[in-house]
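Structure in structure tokens, see below.
Apart from one protein chain that is not included, each protein chain of the complex appears where it belongs.
Going in written order, the chains are labelled A, B and C, and every chain counts its residues from 1.
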Amino acid sequence: MIKAGIIGSTGYAGAELVRILWNHPQTEIVWYGSRSYVEQEYAAIYRNMFELVEGKCFDDNIEELASRADVIFTATPQGYLAGVLTEDILHKVKIVDLSADYRIKDVAVYEKWYGIEHKSPQFIEEAVYGLCEINRNKVKNARLVANPGCYTTCSILTAYPMVKEGLIEADTLIIDAKSGTSGAGRGAKLPNLFCEVNENIKAYGVASHRHTPEIEEQLGYAAGKEIRINFTPHLVPMNRGILVTEYANLKKKADGTYPVYEEIKAVYDSYYKKETFVRVLDKGVCPETKWVEGSNFVDINFVIDERTGRIIMMGALDNLVKGAAGQAVQNMNLLFGLPEKEGLMLVPMFP
Amino acid sequence: MIKAGIIGSTGYAGAELVRILWNHPQTEIVWYGSRSYVEQEYAAIYRNMFELVEGKCFDDNIEELASRADVIFTATPQGYLAGVLTEDILHKVKIVDLSADYRIKDVAVYEKWYGIEHKSPQFIEEAVYGLCEINRNKVKNARLVANPGCYTTCSILTAYPMVKEGLIEADTLIIDAKSGTSGAGRGAKLPNLFCEVNENIKAYGVASHRHTPEIEEQLGYAAGKEIRINFTPHLVPMNRGILVTEYANLKKKADGTYPVYEEIKAVYDSYYKKETFVRVLDKGVCPETKWVEGSNFVDINFVIDERTGRIIMMGALDNLVKGAAGQAVQNMNLLFGLPEKEGLMLVPMFP
Amino acid sequence: MIKAGIIGSTGYAGAELVRILWNHPQTEIVWYGSRSYVEQEYAAIYRNMFELVEGKCFDDNIEELASRADVIFTATPQGYLAGVLTEDILHKVKIVDLSADYRIKDVAVYEKWYGIEHKSPQFIEEAVYGLCEINRNKVKNARLVANPGCYTTCSILTAYPMVKEGLIEADTLIIDAKSGTSGAGRGAKLPNLFCEVNENIKAYGVASHRHTPEIEEQLGYAAGKEIRINFTPHLVPMNRGILVTEYANLKKKADGTYPVYEEIKAVYDSYYKKETFVRVLDKGVCPETKWVEGSNFVDINFVIDERTGRIIMMGALDNLVKGAAGQAVQNMNLLFGLPEKEGLMLVPMFP
Partner (left out) sequence: MIKAGIIGSTGYAGAELVRILWNHPQTEIVWYGSRSYVEQEYAAIYRNMFELVEGKCFDDNIEELASRADVIFTATPQGYLAGVLTEDILHKVKIVDLSADYRIKDVAVYEKWYGIEHKSPQFIEEAVYGLCEINRNKVKNARLVANPGCYTTCSILTAYPMVKEGLIEADTLIIDAKSGTSGAGRGAKLPNLFCEVNENIKAYGVASHRHTPEIEEQLGYAAGKEIRINFTPHLVPMNRGILVTEYANLKKKADGTYPVYEEIKAVYDSYYKKETFVRVLDKGVCPETKWVEGSNFVDINFVIDERTGRIIMMGALDNLVKGAAGQAVQNMNLLFGLPEKEGLMLVPMFP
């Protein structure tokens, strides 16, 4: 059994890790870390776990935890892990970091967009960006995995084949994203009150959201060059789910025409047909967040608009599963040589 | 492997059976029955099952199905099973009926409340009311299980120990129930449109809801006498979940005082401490439907009000799981000698 | 023009006062009081008022305000008004208090249920309980109106004719109430976050909610004796609306039978037919909160259950309008000799 510790187990992403790992046949949770609820019963904070989880929350002592666990998940605010990580810890334990601390290779970019100093840039180089479908092989040998952001997982996987194959003009990419409210966390803030979110939709972080450089970096690798995109997140009155609608100019083929549906579909299938967790939908079917809720799936599809010469790509996932805890467990499976889908065949719940 | 067939697999309860059985280690679904979607791909109707379920919907041919399956689940409108059931079918296959056809022993009561003639009353006697926590032993040897209603499961389990032990005046029982909208089914009806349900709450079926006689019959057995109760359901703007708030006059003890919290708690624990799927919450914690969503749990608690001499009992469950498909699988496990919780340790999803 | 000041104008009830008074033809708002947002633009806090309200929030200086206004609305936490009210203030200005400070005549009851000391009990006697349909004439001559609570307005009006006419056994009254989330206020608290409320329903304050003694006092006046009732509030995932479902034993008539529908209906009509804001619905129609949203209406109906000898009464209102700001303006109209419905003919918004 893999001994797993969770730092930040009382946030929504941390609690989702608990839900998933509870049913994982090869894992045992040994540490429920929490800054706010130390010494309190975990099941009194997340009552879904009543009679399922026994034990109290521990504090954030990562050094102590490193000597007890085989893997540590950090579902913590930006800057936490960078502030405490040491070679000694990485020597003892593998880490899957759900924060952004090691996602961006250029420390200056990180510090600019996040507005904080990076306290341990020496580990950035070795950290592997844990987007499993793309970096699977690198993850297997890593000590430190930077688990991708929720928006970024959805945004990148949806456009990846098109960018990688050079079928779109990458700099025309516009990502209009919509997220459920759990992405905003469990902090008691006025804008996240029920009455402020319900019956409402708004954009936020326009032209300034922190997931922008992460998407640009990863899709830039695929494009083989630096790219600049627009990314606009919106807050939707639902608990879970991210939907991205992505627009880009299609490149014409040598004969001056645009590729047809079957050609693009074949490209997507070549990337994702074998992927358990990426489902390219049938022609004409638009992804809906409800169809993936509670699961580790990403549903993807696209429409070609010959009138404008653009492709509209759409992707949907559950921000707490494939967008956070599920992908973190997928990374853990890779780190420990388990089947990648072990404990992750969660059937989407509908309705 | 148990071969399972579902008649009515494209309603919400039927689809939940598919979700649960898909992960059940001892079961294989061999028949996706549907009146409305015959010959259509099941995964095109419930897209959560895309790439998980292959195959098309069959019709309602229960005789054909009986020769292919070990167990049949009927998630069908009232009157369907009573209209087609034969001794020959029951000879070949076990049946878990999610409709009300065999729940009520007095056929006159059934016909009065449901307004239809019962076409096969000869099977009512042998049918076992499948409230597992109470009728576990009878279910084990049954051929035909009448799976309890969603409201009734919640209503009965919440009050059962109090009624059975004679601690309340059973005729003072008032059940105020609140349900998510999936209980109304997937039929395209105006009152179930999003804009009619959202931002709204109402009572319906006041003093006339069909689950009333079912509760009265079962709690009557516990009370050892016929009882009359009030049951009022309400429609709540959420997908899943039932909450019942039940009021009854407490009987005084021999010394003229009301029992105290610890005494009542001990009674509840004596009934439910060993039950996997019934969780009696800690003192002061009110059940919430969200804490059981997606799971087979019922969460129960109570408050004693000495001012009025009443006890307020509360219970919460997921109407599609413990209130329908989950309990049906629990019954299947009993019928086939499997561990009762096999395939049912679904962790509630929060948020 | 009546000059109105609002202390607590940045809570939900205060903001609703602004919305209603903005369209009131005889009123001008001269003071937007706020403890949290002093010196900030009101329209930057409630952006619905952008370009409609100009000016910044003032502090809580009630003495200053008393010399500038004709009427003060206090939409403030319990204890605020009791702590600052003076004879001098009441000499200058009329006050409609939306808090509970002057609702309960027995100061000991207030202090027990609210857990705070009452700082100015000398004004309790003269304060008029501003349930307009019942205390209309007293309000007209008052200086200090105690605006009823949201739950209490709905609970009392729904049962009032039955209690007043002695048609039910008042001590058997059980009120099961359901409220939208705006009733919990705009404070940033974890239980009111979107993800905690959405897709969830729960009871709270069971056998201990502060509106209980208020209902008991007022219905006690109607009954002509002290009564004890059960009141259980529930939190519903919607912004606005309160629905109460009330149960009571019907008294039999002299001939030993229960009254029939037409008899009870005639009683309700005798109380409410002339009331603009109370609508007794047609036979068989259950009140729904959505049908009164945004308006000052209370929709009421009832069902007689001869099987159990009980009547089930139902009432629905918008907690921020008839349950708070609307009724406060109705009281203001009475205080200043205006037509009672002036500025209050708000048509319910559907959907």
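Throughout what follows, a contact is a pair of C-beta atoms (placed from the backbone, for glycine too) under 8 Å apart; a residue touches a chain by one contact, two chains touch by 3 or more.
This structure is a prediction, so every number in the text was calculated from the model and none was measured.
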{"item": "Chains still shown that are in contact with the chain withheld from the display", "value": "A, B, C"}
{"item": "Chain not shown: contacting residue from B:Ser99, B:Asn135 or B:Thr181", "value": "B:Thr181"}
{"item": "Among B:Asn239, B:Thr308 or B:Asn333, the residue in touch with the chain that has been omitted", "value": "B:Asn239"}
{"item": "Contact residue for the chain not shown (choose from A:Arg19, A:Arg47, A:Arg210 or A:Lys290)", "value": "A:Lys290"}
{"item": "Residues of chain A in contact with the chain not shown", "value": "171, 174, 176, 178, 180, 195-196, 198-204, 206-207, 228-230, 232, 234, 236-241, 243, 245, 247, 286-290, 293, 303-305, 307-308, 310, 312, 314, 316, 351"}
{"item": "Touch residues of chain C, complete complex, unshown partner", "value": "12, 15, 19, 22-23, 44, 46-52, 182, 199, 239-240, 279, 281-282, 285, 288, 290-295, 299, 345, 347-351"}
{"item": "Those residues of chain B which, in the complete complex, touch the missing chain", "value": "12, 181-182, 186, 188-190, 192-199, 237-239"}
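Going forward, only the chains that are shown with their structure count from here on.
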{"item": "Interface residue identity across copies chain A, chain B - same or different by half", "value": "same"}
{"item": "Chain B-chain C separation of Cα centroids, rounded to whole Å", "value": "38"}
{"item": "Distance between chain centroids, defined by C-alpha means - chain A, chain C (Å)", "value": "46"}
{"item": "Cα-centroid distance, chain A relative to chain B, in whole angstrom", "value": "37"}
{"item": "Residues within chain C bordering two or more other chains", "value": "195-196, 198-199, 237-239"}
